[in-house]
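First the structure, which I've put down as structure tokens, then a few questions once you've had a look.
Excluded from the complex is one protein chain; the other protein chains are retained at their positions.
Order of writing sets the labels: A and B. Residues in every chain begin at 1.
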Amino acid sequence: MKSHKRVNHNPIARRDFLKSCARALAGGSLLALFGLTIRKTKAKDASCFWQIDPTKCTFCGRCETNCVKLSSAVKSVHAVKVCGYCDLCGGYYRTNAKELNTAAENLLCPTGAIQRKFVEEPFFEYSISEDLCNGCGKCAKGCNAFGNGSLFLQIKQELCKNCNECQISKVCPAHAISRVPVSNVYHLIDTL
Amino acid sequence: MKKTISRNIAIVSAIFMLTFSVMLITNYFQVSCTNTAHPELIENLKQANEELGNNPQLQEQIRELDLMARRAYFVSLYRLKTGAAILLFMAMVFVVSLRLYFANSKNIPNKEVDPIDDWMIKSKARKWMVLAAGGVVVGGFVFALLSSPYIKSFEEGKETSLEDVLVETIDIEEVVVDKVIIDEIAIDKAPEESPVAVAVEVPKTTHSGFRGNNSLGISAAKNMPTSWNLSTGTNILWKVNIPRKGHNSPVIHGNKLFFSGADDDARELFCYELSSGKELWRTAAKNISGSPSKMPDVIDDTGLAAPTVATNGKQVCAIFSTGDVICADMEGKQLWAKNIGVPDIHYGYASSLLIYNNLLIIQYDTQNKPRVIALDVATGNQRWEKERPEKSPSWSSPILAPVNNKPQLILIGNPGISSYNPDTGAPYWRVACLSGEPAPGAAYVNGIVFGAAEYATMVAINALDGSILWKNSDILPEIASPVACNDFVFIATTYGVVATFEAQTGKLIKTMEFSTEFDSSPIVADGKIYLICTDGKVFIFSAKGDFTLLNSFETGEKTFATPAFTDKKIVVKSEKVIYCVGEKD
Partner (left out) sequence: MNRFPKPDFESGYVYPQQQFVIPNEVLWSYIDIAVLVFLMGFVTWALIKKQIRWPVVLTSVVSIFYFGFFRNGCVCGIGAVQNVVLTLVSDSYSIPLYLLLLFTLPLVFAIFFGRVFCAGVCPFGALQELVNVKNWKISKSVSTVLGVFPWVYLGFAVLFAVTNSRFIICRFDPFVWIFRFGGELPLILFGVLLLIFSVFTGRPFCRFICPYGAILSLFSKISFRQVKITKKECINCSLCHNACPVDAIYPPYQNKVNEIRSKGVHRILRYVVFMPLMVAAGVTIMYMLSDKISRVNNDVRLYDMAMGNETNHSNVLSLELEAFWGREQTLEELAVRVEEVQKGFRIWSIIIGAFFGLVIALKLIHLSTKRGRKVYDISSAECVGCGRCFSYCPQNQKKIS
């Protein structure tokens, strides 16, 4: 009788009781959530960096314009060990280039980011100055169509803001951008 | 005093921020409108430069503009970056000064927005909530209903009024009557027709494109005659005049024979009955958007219908010099037609079609934009397109090489022999070794691709990695494509020489010289090589051993096209007539 009275006529006590129940519920659900999720987490090799898979990339050019950064964190990368060091480079020259010189009308790169250096007859070394590269992928497209595919696009980790959801990954027509673990943070083409 | 200073700073920074952000936004639009460092203008100029030939003035202009554009791009990028930083700094100054200004002012509003009546507020909130939720629910329902497919079908259903229903019933009655009549006819005809149906043996061996299946120049057909005579009619099943000019070759599927023809009046695809030579149907390329009203200038050697048609047994496709592609089903119903751009080839478009699974492959090596296109045969939708780095147009046709059971699409151009994945158009390899305007298609056997062009070279390429196995420049075909079988490759030249080489090594096995010209391509069938020269003389060689000439005879008809082969029959298309060779029963 006494307890009945207390529950019914003391709203403060009732509220406290409800509050404790709610606390238990909240704490319990939080613990359950934590428990369920933590099974799937990886502390060390979690995939938390965005990277482009060059085998999937179609060089559509959206990396240049869709990165949240003003100048894209995607840059062209050159695998020297794969490069054929050709004189007529599909990544350096336009398809119908008239002369193989460094004149603007023959070059593919819109920002002039690719440098060409004579090594020995008939080989030329190509390198990319990252400050100028805007990640448009024109050179990678050319190199993949006509060359060994040694030029390709990669997200430079020192430039990437590592957004929770990479904006480019959602507009990438080839679904080539995914999260990778730190141990494998660049998809490099080392061998043929 | 302090307060005034902070207020002034706040005002100044606010004005500065406002004007500065307006400037920044304008700059932002400038950058995002040009978007890339390369404006359209320069791209256009570069293209013009490539088309025009050497023009130092234009080149100078391009160089200047290019430099300017690049400089402008980086300068505006830099401006945006520094601008954002300055704006941010000013925003901080503004916030700090604002905070200082309001530091000690207690915020005591003199007027209460809400009456101090908890219950009234709650009641009001409930009312708003119910209204808002109700609005969302009603809006959601209306939107969902309007956009749902059910309502569409319901609306369509409503439109069928009583009259339509009446018409429908009448239609049904008519159909029923028709069906009865058809049934009667069928019953009447059936006894007569069935022996005919038994007599017409539908050949199983197909010849589905230029130079046979996969355009390889090899036919599985057997038991063809080795001699025929047009004037006496020996071994000639039928002979008809061709309805419209065209250098294209005939194609056989089942009991149907396909070829095309075109002149200034019409561009048509024909289907003839193989057993009788009767025309079954024809369909014309007309009313196609993008198709030119005036026929392109072509030379007589090409004509307006040089490309051979292709079929997969369900659809048959044809292409004409105007860039019109048409596709019909086997009954002659046109499925689709489109213009893929008028080809700018000074001698006219000549590459034949090739069908791979459900893809129609078109080698479109035009002057401006050499490319290879794959269309869905059933719909005409483009599946893929690849630009080709060729210097000039070519006459050559694509082939499909079954390398390790994985087909490769092999194209010949100037200067490249290229291999593609036919499913996706992804390039496998490319060997740049030819020159001029190559006409012969490639040949393939046992993992080796052969390509050749007059005044250039003949080359054997390992189809797996694109490495060159051997080269030979002594005897070269100009028009007829080489054919490779077993361990040899056979070529026929325009100066009358035929030659056989060892496939692996390139060693010359045998040459023979005839005083004639070979335009039509050789076909290997039933252990023999069939070859027709331009005067119409037929040469049949043994396809093994010492490649002896088994037979040769005149037909008297000028022949440029490659004949089509099926079991017991050969269809030869000459300049004026098309005839079927086969033993009469």
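Things worth noting here:
As a working rule, a contact is a pair of C-beta atoms (placed from the backbone, for glycine too) under 8 Å apart; a residue touches a chain by one contact, two chains touch by 3 or more.
On a predicted model such as this, the values are computed, not experimentally measured, just so you know.
Contact with the undisplayed chain is limited, among B:I236, B:I340 or B:V581, to B:I340.
Although one chain is not drawn, the whole complex shows that of B:I25, B:L52, B:L67 or B:L508 it is B:I25 that touches it.
Residues touching the missing chain, restricted to chain B, are 25, 28, 80-81, 84-85, 88, 95, 98-99, 102, 106-109, 112-114, 116-119, 121-130, 132-133, 137, 140-141, 143-145, 147-148, 338, 340, 379-385, 423-430, 465-466 (touch as defined at the top).
Within chain A, the residues in touch with the undisplayed chain are 19, 22-23, 26-27, 30, 33-34, 36-38, 40-44, 46-49, 56, 58, 60, 62, 68-70, 77-78, 80-81, 84-86, 119-120, 123, 125, 127, 144, 146-149, 156-158, 161-165, 167, 170, 173-175, 182, 185-186, 188, 192.
Rule of thumb we're sticking to: only the chains that are shown with their structure count from here on.
Chain A and chain B have Cα centroids lying 33 Å from one another. In the complex of the two chains, the chain A residues touching chain B come out as 64-65, 70-71, 90, 94-96, 98, 103-105, 110-112, 132, 134, 136, 145-146. Contact residues on chain B toward chain A in their complex (touch as defined above): 35-38, 45-46, 49-50, 54, 58-59, 62-63, 66-67, 70, 73-74, 77, 80-81, 386-387, 389, 427, 430.
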